[in-house]
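Excluded from the complex is one protein chain; the other protein chains are retained at their positions.
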Amino acid sequence: MTDLLQILAGLLVLGGACFCFVAALGIVRLPDPIMRMHASSKAGTVGCGLILLSVALHFPEGGVMARALAAIAFLLISTPVAAHMIGRAAYACGVELCAGTIADELKDTKDNPRRLLLGQAGPGVERTGGP
Amino acid sequence: MEIVLAFTVGALVAGSVYLLLSRNLLRLLFGVILLSNAVNLSIFLVGGLTFGAPPLIAEGRSVLEAPYANPLPQALILTAIVIGFGLLAFSLVLVYRGHQEIGTLDGDALRLAEPPETPAAGGGATAIPTQDRSAA
Amino acid sequence: MNWLVAAPILIPMATAALTGLAWRSVPLQRALTLAGMTALLLAAIALLLQVQHGRILVMQMGGWAAPFGITLVADMLTAIMVLVSALMALAVAVYSLGDIDPVRARTGFHPVFCALMVGVGGAFVTGDLFNMYVWFEVMLIGSFVLLALGGRKEQLDGAIKYACLNLVATAALLLAVALLYGVTGTLNMAELALRVRMVPNQGIVTTIAVLFIVAFGMKAAVFPLFFWLPAAYHTPAVAVQAIFAGLLTKVGVYALLRTFTLIFTGDTGWTHGGILMWIAGLTMLAGVLGSLAVRDLRRAWSWQVVAHIGYMIMGLALYTPLAVAGVVFYLVHDIVVKTNLFLGAGVVRRLGGSADYAGLGGLFKAAPLLAVLLFVPMASLAGFPPLSGFWSKLVLVQAGLEQQSWAIVAVALVTGLLTMALVGRVWAEVVWKPHPDGDIAGTAALPAGQRLALVAPLVLLSGITVAIGLYAQPVMDLSSRAAADLLSPEPYIRAILGEPPPPPVLVGELP
Amino acid sequence: MIPFLQICIEIALGVLLLALVLASVRILRGPSLPDRIIAVDLFGTLCVAAIALLALYTDQPVFIDAAIALALVAFFGTVAYARFVERRTVEETNADD
Amino acid sequence: MLTAVVAIFLLAALAPSLHRLLPNGSHWVLALGPAAITVWFASQIPAVSGGAVLTQAMHWVPALGVELAFRLDGLSLLFALLVTGIGSLIVVYSGSYLHGHEHQGRFYLFILAFMGSMLGLVLADDMIGLFVFWELTSVTSFLLIGFNHEDARSRRSAVQALLVTATGGLALLAGLVLLGLEGGSFRLSAVQASEVDLRGSALYLPILGLLLLGAFTKSAQVPFHFWLPNAMDAPTPVSAYLHSATMVKAGVYLVARLQPTLGGTEVWIWTLAGFGAVTAVWGGLMALRSTDLKKVLAYTTLMALGVLTLLAGLGSEDAIRAYCVFLLGHSLYKGALFMGAGGVDHGTGTRDVRDLGGLWPKMRLTGLVILLAALSMAGLPPFFGFVGKELIYEGVLEADPAGLWILAGVVLANATMLGAAGLVFVKPFLGRPTPATAHAHENGPALLLGPAVLALLGLGFGLMGSWPAGLLQATAAAVAGRPLALELHLWHGLTPALGLSALTIALGALLYVGLGPVTAALAGLARLSRVDFDAGWDRLLAGLDALARAITRRQQTGALTWYMLATIAVLTLLPGVTLLARGGLQWPDQPVGDDYVGWALCGLMLLGTAGALWARTRLGAITALSIVGMSIALFFLAFSAPDVGITQLMVETLTVIIIVLVLARLPKFGPLERTGAGLRLLKAGLALLAGAVTTAILLSVHAQPLSPHLSEFYAAASYVEAFGHNVVNVIIVDFRGFDTLGEIAVVAMAGLGVLALLKARGAPAAEDQKRETAP
Amino acid sequence: MMNSLILQTATRLLLGLMILFSVFILWRGHNQPGGGFIGGLIVAVAFALHALAYGVRAMRKLLVLDPRTILAAGLALSILAGFVAALGPGGLFANPYLEGRWFVTYTPAGEKSFAIGTPVLFDIGVYLVVIGGILAMVQGLMEED
Partner (left out) sequence: MSLFVTNLLLALAWVAVNGDFSLGGFVAGFILAHLILFLARPLYPGQRYFHTLWGALGFLLWFLKEVWVSSVRVAKGVLGIGPKPTPAVVAIPLDARTDLEITLLACCITLTPGTLSLDVSPDRRTLYIHSMFTEDVEALRRETKETMERRILEFLR
């Protein structure tokens, strides 16, 4: 049982490392920032998550397992939020989407983050708060 | 490993010194960050490096059993890191406020406090070559 | 177990915490600060009384015996320094009642001022080198904040240079402490004194010692590491200038004095007679020439801070009982006088509306009492007898001549002469010369409360200067005993480590 | 610990270090602000993974706390970066006016 | 004696209050003090003449061996009498002279303090005590010379006097300390009596040089003489006092005091004689050139000081006798003349000889006083000045080494005295009346008392040589260091000295008659030689200022880069050189290590550092630094420092966040970063050197064995005694909890400081402005 | 503030968790990596995140106390923790400053099962100072807008 768990942990670790590597390779190879974010947010999360899972399996104490799972949960919440924040900011600061982009339904709407940002940040205009 | 680290620290110090000599205050502060990192590593180094044996007494034991990493340098570094952070945070804001009030990030252009007796151009009297002044 | 040893840290620190809690109420902060500094002074007096018969007070913090915990220790030197700094703190706290505006008070002057005193006191009483680093940092952050408090342009300008250079100094100090730990395995200063002698490679010990010279020297503003001082000291509020000028650099001198009599005594030819001696001479000259080059009262005094550090370093460099006694005496004298000078310059500026010689004058006519109060520290600065400055200079000159160190004595005398030139000029320009705007108002024009707050410290400090001058014996006696203790540190070491120190193992002779 | 797991961890550590280097490359190369921020964010995530690996490697579960702490602050850091990008955009556009 | 000195100082301290109480009569009351002391000193004359020496000593700073030791011998007594006696006359005189001056009270304070200092100086036996009073005279005379402080010339003169005398003062200090160390005691009398052969000491020359520098500056010997005429900017009573009895006489006193201890060597004789003769001639000639009455008198003082120095230098018995007599004579007539001249000034409103004339009918009393004193100065019989001059000639003639040159100089100098005497009396009183003297009026008794007493004494001592003889004999004995007979006669017989006197009178008369051409010649001479010491002084000060500014500007450039460069250079070079010079360099005896995690993390750190260096943008640099910081954190974690690793990670991130929060408002990296290639090379060189030194030191330190006793204790006690499993945390909160106390103080202050910086903007500046404009 | 619905919601979710985690870290600091400093930093980061999402004013409201008060209180607590030693044993001021005073429970077997003492109190002071200090900085910096 223990050996089996350890073999499983080993495989998870290897897999996790591979995903991490892919994520890193992705942000080097992919053509535009948003694409790179795909790599980092998905492969990075999975890779890191797998390794944490392996930790959870490896250590028998409940506390460790709970913390490892909590870490995975936190990662699952925070990574997409972070991706959203960067994505929006990237869009707002006007990065170029790569040449192969087939559609951009955000660009010409009133919801364009850049437009919102600059329009609302003019002098004397108070930005409206969230809900 | 200590020998490798000694050379690394040397490199960090070299890099930090180069940044410290910048006219841009922000780069100077980056040099400070690097320098304090290098010093922290030095403390770590002189205490001796031990891989994978944190100074934690195992559950159910009453003394730390060898091998264990030297705990004292770690405690010192902790203190040093926190202190360094406090000083750096303040300095950063200071530089920021300085820019806000004085309008420059050029360390060599800070001439409000001194020396007014000197002609503004420095008259070639300063030891720093003046060819880069025009760029400012 | 004597809690008095911890008082120089705990009293101002508790005061800092309380004033911090009371940050909404300026009057409450003021009252707390005054009470705290008074308590500090009382504790300092008690401390001096305790150590006056050669007793060394030791407190092992947390009850962990040296060298495992942190040791606080008070010998004669410490007690003297604590007492003088407590006096200055009280004087400046009183002065600040009339000097610190409500905005500065609301944004933290009082807690930070107290924290500065924590750092100063801590540096004096600690017997642990890393702990000394910590107190230096407390002092440093306190000085950063006080320097910038108020946020005027030239303040920020000066504070930025001050901060950048001191951050480097701090890193150097930390590195030096770490390296010393690396060769000895301890941080306790008493144990260090024993263990540095056992290091097989004495060359590296000397190297570390030199690093300490540079690191502490930077704090003490010696040549050529003083740039931060004339760049910044004249910019903050007067109370802040005064406490800086009085205490901060002297803590650096204290640290040099302590470590280079207790720990680094193995290669005095190189460290004391060589590096420190050169530093001393150049510091004196650079400082005094700087003070002659400026035309602004506060800047001139700032440069004088530098110049007189040179004298103290000279005493340490000579490294004889008389010379070290001279350093201690000089510390006492200089702290009082420099604080007084800056406080005085503040009042002068308040009355004359400027700090520039060109914009000043008329004091002899308008405020004769103030003129007297200025005359005392200025004359003492110049070393005119029978004021405190004379005795300190006399002792150092005598010590130098005894050692036949002609060059350094010559430099000291020339520096003294140039200081007289400065003082004569300042007196003529600031006190005698008619004010460019015609007659000015005297101190009587100030509101009564403010007048009392501004003038009382001057009276106190000038009184001390005169008293020490007329009756130098007590201070000289204490200084001599402090010096004797410093130069034979065995009782100090025994008091801390609790056992007769093992005979030092000397490892070979130096090349 | 069985040798298989040991080997797996060592290989994984190596791969992860390589990934860290790759992330560094993107951090250093940029070219755009978001690129660097994404790379720093990933660097943080990779560090979390590396810390978890160290926990396995040294058999010290305490490292997990480091991982959580890092994940927390790294997230905050990324949000701050995003804020910076937005602010800078505003500042620069205003400055151009 | 201590009582006397302290009493005068106390009187000084009380003077302003007393003057406020008694604005019209304070000078009479105040003069009682010194007068009483004079009487006490006079009462000691018989004993001292009989060879007795009064001593008094008490501890002052025993830790330094400094005492308040006083010694009253003939020399001290003569000076003490002059100081207090003339002093009390001066106080009375100034009460009238300065009547109604707004700072009259302060004046009494200064002049009495000056008197006390001078008295202490001549009485002190302890060298340090002597120096203390010496410097006090400098300070108090500074205050007196600058008394008319709203006048720029006064201020300049005061500072000049202070600095010149202070220069000598510091030399004197060094000299005295050396003398004390070499002589084995800090008591002048003990050194004089001791067996130590100071004249043969290796330090004799330095000691002598230093002491004489002190004496010469104080007694205004050429080339340190220029401050003395300028000191005439002081109110006349001050000038009178300074020149007759005090200050400038201090130097002459010191030389005499040291004569028995250090005198008699070739160096001593020729130095003093040379300086003295030159000063005497120079002073005399310059006196003739001057037109301001006070200036004339000031230059004659120079002449007298020169002669006194010369005599002290010659050191022969006759020279010493001459010294004593001339000293007294000069004090009497110079005090009278100055006060008289002040009277003229007071009565007419001018002191310029060219504007004065025909005063005799209007100011007969003043004229008479001046006449008596001038005759004494001219060295005509039967005045005391004549007695002195005769003795001078005898002394110079008798002295073996005295050459012809010196003799000629002395004669010439004495002749100029005659001319000067003519200048101060004949022209103002007997010359043609001028517009300035139209409204001249006689002065009151307070202004006449002092000069009259002195002038009459000059006549009386001349006629009755036996009156002062006893005292002067004791003085001479003190100067010689052995008993010396002294008798005073107007008539010495037909001696060479008498011939020289006749020659002097003839020459003097010639000089006075031919004053016009002589002055022109002198002016031409001065122009020709361009020896204008006063202007030289200004150039010296300006040069000093320029030097100070140049040096200061070169080091305190205001450029942060330069400060940093210098600081780091010192920080690098001093330890680096020490490491090499003291043989500290050592390579650790251990393998380099094959820990690939460590290698890789070090590599990442280097990568990040390189990135931070080459970053073109701010964010590029920050993110590169993040690489470094996180790699270091991983390094800490890998090498068993979990707490440090976590903390490093968090602090690293937090730092970046704070940077990022402030960054948006800061400008981008711009042209600031583009520096010249040479400068870049310099910076890079220093950076590499710093790195190399760091590595070398770290390796050498690591090569030393590390004692584990501390960590062993922590390992054993952490849980058992401090109840914690995490040893590092136990160290932080318990073993070394005190560090943490300081650490949180730093964090707290940083928080407060940041808030203060950001919150209080502009407000204090406005506050300060408000306060400064409306005090 | 960032004006992002997603961030705001996530912050609401995370804030409580982070504070909880920080207390956990603080509490076990004596036995495991963690302690007052790291715990305090996590709280500070949590509130700073709130400030980023909702603005500084909302954060200050949530915090109730001014950062300066927290900071000073923490400092006072840490100082006080050291003073407990002054009370004894052996009389007032007989023991040195900062000497630990522990409340320890033992298992029947004689092993320590639970220990709380003044060093923990001290660490709580550290925790508060760090929260106050960092939040003072964050508040100042974000109020700039």
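In this document, chain identifiers A, B, C, D, E and F correspond to the written order of the chains, with residue numbering beginning at 1 in each.
The definition used in the following text is that a residue touches a chain if its C-beta (ideal position, glycine included) is under 8 Å from a C-beta of that chain, and two chains touch if they have at least 3 such contacts.
Note that the structure is a prediction, hence the values are computed from the model and not measured.
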Checklist entry - Of the chains that are displayed, which are in contact with the missing one across the whole complex? => result A, F
Item to check | Residue in contact with the excluded chain [from A:L12, A:I51 or A:M65] | outcome: A:M65
Next on the checklist: Using the document's contact rule, name the residues of chain A that touch the chain not shown here.
Outcome noted: 19, 22-23, 25-26, 29-30, 32, 34-35, 37-39, 41-43, 45-46, 61-63, 65-66, 76-77, 79-81, 83-84, 87-88, 91, 97-98, 100-107, 109, 111, 113, 116, 128, 131
Next on the checklist: Counting contacts across the full complex, list the positions on chain F that touch the omitted chain.
Outcome noted: 4-6, 8-10, 12
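The rule we apply is simple: only the chains that are shown with their structure count from here on.
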Next on the checklist: Touching both chain A and chain C, which chains are there?
Outcome noted: F
Checklist outcome for this item: With centres defined as the mean of Cα atoms, the chain at greatest distance from chain D is chain E
Checklist entry - Relative to chain A, which chain has the most distant C-alpha mean position? => result E
Checklist outcome for this item: Separation of the C-alpha centres, chain B versus chain E, in whole Å, is 46
Checklist outcome for this item: Where chain A touches two or more other chains at once, the residues are 70, 74, 78, 81, 85, 88
Checklist entry - Counting only residues that touch at least 2 other chains, which ones in chain C make the list? => result 13, 16, 20, 61-62, 108, 111, 130, 134, 137, 141, 144-145, 148, 151-153, 160-161, 164, 168, 175, 179, 182, 230-231, 293-294
Checklist entry - Which chain B residues qualify as touching chain D in the complex? => result 51-54, 56
Checklist entry - Given the complex with chain A, which residues does chain F contribute to the contact? => result 1-8, 10, 13-14, 17, 21, 54-55
Checklist entry - In the complex of these two chains, what residues of chain C are touching chain B? => result 130, 134, 137, 140-141, 144-145, 148, 151-161, 163-164, 167-168, 170-171, 174-175, 178-179, 181-182, 230-232, 234-235, 293-295, 299
